[in-house]
Every structure is written in C-alpha cells, then in structure tokens.
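Of the protein chains in this complex, all but one are displayed in their positions.
Chain lettering (A, B, C, D and E) follows the sequence in which the chains are written, and residue indices restart at 1 in each chain.
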C-alpha cells in the first residue's frame, strides 16, 4: 500500500512577549530585544499539520481533511486563537512562547488525537520570513 | 506630464484589544467578541502606502521607493512595530485600534511628510481576509 | 467624518462550463475552447467584497468584518460553494458563468443586505492570473 | 558530487466529485458531505514535482526546468487541465479523485519519463489549506 | 448595461540598471545607490493589465482573458521577458527603466491593441514591496 502525507493549514492570531522570568530586565532586553516589549506584540500565526499513512481503499482518504480540521480546531485553535500566549494558554504555561516552543506544544496537544495515520510534522510560521517545525524527534 | 501611482508595502507585528472604555464588560463582550480578550491578541499587519504624482524626468521616479520606505519606517513602523496598540502607540491614544482607525492614524502620521507627489491611500491588512483603506476623503 | 473602505475575502470551490445554448457545438468550441469541456472544469474562486462609509465613533468599525463575513456566507457562499455553477445556483440560472457574470450575480445577492455603509465592489479571482470586478456602475 | 532537489510548480483547473460507486447515496453523503455534490465542484490545483540527483558539471543543471515543465505538461497537464476528473481522465479511471489519489496517479504518469535525476515527490494543493504528497514509498 | 473591470496577470524576468547618462558616476551613485550597479541587477516583474467596458451578452465576456493574454504576450512579454531593459527593449530606449517608466511604456505598447473595452490600468510589481501603476492620466 502506498504511503502519503497530507497537510492542513490553519491560521490564528495571538499576542505574546518573549522573556525569561529568572532573568532581570536588562538581560531580557539584551537577549529578546523588541520581542520583550512589556505589554507584548502579536502575530497572525500560520500552522501546518502533516499526517502520514496509507489511504483507505474505500474512500481514497488517508484521513478526511474536514476531520483533521475539526481535530485541530477543537484541540488547538479554540485554545490559542485571539489569546495572549503568556497568560491565556494552558498548554504553554511556564514556557517562553517562541515559535519553537509553540510548535512543540501543539504537537503534544495533537499527538494522541489523530484517528488514522500518524502525526508527522507541526510547522509554525510566525511571520512570512520566520518559521519553526517539530517532527517529534 | 503623465500621472502615476506608486506603492510601498511594509509589515509590522502588534498586539491589540478591541473595547470601548465607556461600556461595561458585557456590552464589550457582546460587540467585540473574541477581539475583546482582556490581555489582547495580535496580528502581522501589512501596510500599503500609495503616493500619486508626476515622475521627475531626470530620474524617472515619482519618489524613490527607498525614500518612501525610510519615511514610513521613521514615522510609522518605529512607533507601532512590536508594540501593544492600546498602550504603547501615541498616535492611537484614545482610539479603539480597529483596522479602520489604524489606517486613519497612519494617514495622519504621514500626510505632511511626503516630499514629492501626494499621499493617495493607506491600506491595512489585519489578516489575509480582512482589510481597511483610507484615502483622506 | 472620514470615509473608509473595508474588504472581506472569502474562498469557494465550484465547477462550471462556458457555453451559449443558442449556439451549436462547433461555435461553442470555437469561442470557449477548453472552457467548453462537456462535463465542466472548476476553480477555487476568491471573492473580495468592499464596503464603504464612515466608521461608527463608538466602535471604530464601519461594519464589523465578522458581520460582513456572516452576510457573505449566508447570501453567497452557502449557495455557490462546492456547487456546479451551471446546474446548482439559482442566482446564475440562464447566465453563462464567466467571472464577469459571477461578480454581477454576487453584487445583486448582496446589494440590499449591507446594514451600514454601502456596497462598493465585488471582485472575483478565477485563477491567480484572471480576475473580474463589478462596482454597480 | 553534490546532490540537489529541483521543483517545478504547475497549476491546473478541474472539476471532481467524491463518491464510492459501491455505496448508496446516504452513505456517500454521510462520508463525503458537500464534496459529494451530484454535478461536482472544482479547484485550481497546484502541482509541485520534485526531482533529485547530481547537477551536470557542464550545464550546472540537474535537469533544465524548461524540460521538466515540458514533460509535466505533455504527460499530466494536457490530460487533466480543464477536465472533470471523474469522467475525462484516463489515469484516474476507477479511482475516487481525492488529493491523495491524484498525487499517486500523477506520480505513475511521470515516473518513467524523467531523463536525468529521479522523481522524488509529487505534491497536490487542492486549496490553500489542504495538500497531499506522495514520494513513491 | 453593466460596466466591469477584468485583469490579466503576467510575470516576466528582466535585468536593469538605473542611471542617468547626463550625470557623472558620483551623482548616479548618490541618487540610485545599489540600483546603479554597473552590470545591472534584476527582478521577476509582475504585470497586471486592467481593461474596462460592458460584457457581450452573447458570451458573458467583456474580453476573453485568453485573448487578452495573447495580446499582452505578443506586444509586451515577447519584447521584455529574459531581456536587459537598458539594452534590449526598443520601447524603453532612452528611458531610465524605473517601475514608473516601465508601466508607462507598456501602456503605450498596449493602448491601440485592445479589441473590446478599453485599457484602464497597467500595474508593475518590481518586488513584493514596490509597485507602480499608470492609468493613462
């Protein structure tokens, strides 16, 4: 049976501030620069979730993308869209909300929830120029 | 002499919260919904500034786009990028930071600063699906 | 009061076939070429709806884009998305579904339904290279 | 010798309907929902074909992308563009035209036809949010 | 009869160098900066041509976009694609190839050639951030 990869793209809008609470203001400013602005700033994040496996011969689907969309919206988008990542998001509590940590956090929210095939990659575009990807490695 | 239109696109990242301080929480929640989240959320805003006028016959430029870029960065981007629009931006003080009000605010920051031609339009893309434009009308 | 323009972008997927039932097959083939394929072909159409007017001073909105989105989905997308434009869409009955006619048809569906401001433009992107716009002129 | 990957992007427009002829209408409707519309709907599909191998030291090309474009147009685009995938496309006969099956079908059309390097991946974007990829695994 | 606007997008790749032959090297360097590099640099230019008029009731077309594409390719793309704008392009001879002058030059190449409707706008994107538009004003 052939193995395929399917991707669902979703977009969410969130605020964040980068800082390490164990450091003083000066060191935070030095390391995180303008990303350390006290009240935060924000992004339209683009999320791409890739699932891999064999298509079902009866449907031709590895996993109906309408179902994958529903899983992502229930487990991720509903918790993160129109939120401030430092205050409002349970699965990022205690993490500095870098693109790297958001990708890892979303992977952990999704990993037991894919009904057919298996989770292959979570990619976060913070801007059109900056992205991070996590593959569970 | 021919009349042309030139456009410079810039991108900035900011947080905002929509609410009216004269209203109670319930009315704010009712009108602004998820955009009223207490700590705010955020966007990668795309800004397009259009200038119109006649090209200079010696340069072929209406206005060198490197100069327009510098004007926009000094007068707008430096004040608004990586900021929270409700707390950090002088020219939006007392305004609800909707896309409409951001476009009008940026127009006012730029209008006396264009050295050749005249300001024609300021367009703000809040997401890939939602935009506002102001032409000084 | 300032006048602004706001835009909502929506996407829908539909099949269509270009032909004129008053012509024979040869003339249809000659005029419409590959767009005349008997069973039809299809597109991901991008729709941009522009509304113009003055922002409400209490909200900063000309018209909440969440409301405009709801109006477009109820009056247009629900009737046209995942349909065959020659068979399934009441408001295109008897029209050849060119981008021009789709834009005019959508304008007519929306024109009495905008609660604040007024409809300014309907733009249809048939592909990334081909668009049509109607402004009620 | 270094190993590189080159990609050619092409776009085609086609109609399709998702259903399984072994199922009754109710089950097809239940599984495929709006994608099961009787007359079909359609998409602007984006196709990306990746070839891998070593560049020729005399040309600096792994494979001239003008040649790859010609191969894709002759073997795929000419058979699939402006068609209805359920009726008009020989290489999809008897297959439910999901993005997964289209990617596998295109791989099979191309696999013996690449004159230098070897076929590495075929990716199909059905919409800006939904993609499928096949790598011959 | 309704009036519509149709747009055809085309892409071409060209080299150019900005300078004024009446000036010395120092002044050219001062005004044009890195765009004055002796051997030139280059862009993937995106061209958008807009035509306006009334659709033909028999076809639903203002002007078949396949015909507009053919007109643009014969009159513009064949003369400008894969060329150096300072040396190879007759209609830019003696002009500094700024985006403004390219847009005006293309307008002049197209203006007598549109068989139905009339030319409304020529837009040139030099990069994703810099554009110029000419409307024959």
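To be clear about the criterion, contacts are C-beta pairs under 8 Å (C-beta built on N, C-alpha and C of every residue); 3 or more make two chains touch, one makes a residue touch a chain.
Model, not experiment: these values are computed from the prediction.
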item: Chains in view touching the one left out; value: A, D, E
item: Residue, one of E:16, E:79 or E:123, that touches the chain absent here; value: E:16
item: Touching residues on chain D - with respect to the absent chain; value: 2-10, 55, 58-62, 64-66, 69
item: For chain E, residues in touch with the removed chain; value: 11, 13-16, 34-35, 37, 39-44, 81-84, 86-88, 127-128
item: For chain A, residues in touch with the removed chain; value: 18, 20, 22, 31-33, 95-101, 103-104, 128-137
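Following the convention adopted for this analysis, only the chains that are shown with their structure count from here on.
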item: Reaching chain E from chain D through chains that touch each other, fewest steps; value: 2
item: Required minimum of steps from chain B to chain C, each step between chains that touch; value: 1
item: Residue-number overlap at the chain A/chain B interface, same or different (half cut); value: same
item: Chain whose Cα mean lies nearest the overall Cα mean; value: C
item: Distance between the centres, which are taken as Cα means, of chain C and chain A, whole angstrom; value: 33
item: Whole-Å separation of chain centres (CA-atom averages), chain A against chain D; value: 28
item: Separation of mean Cα positions, chain D and chain B [Å, integer]; value: 41
item: Overlap residues in chain C, where contacts from two or more other chains coincide; value: 128
item: In contact (per the touch rule at the top): chain pairs; value: A-B, A-D, B-C, B-E, C-D, C-E
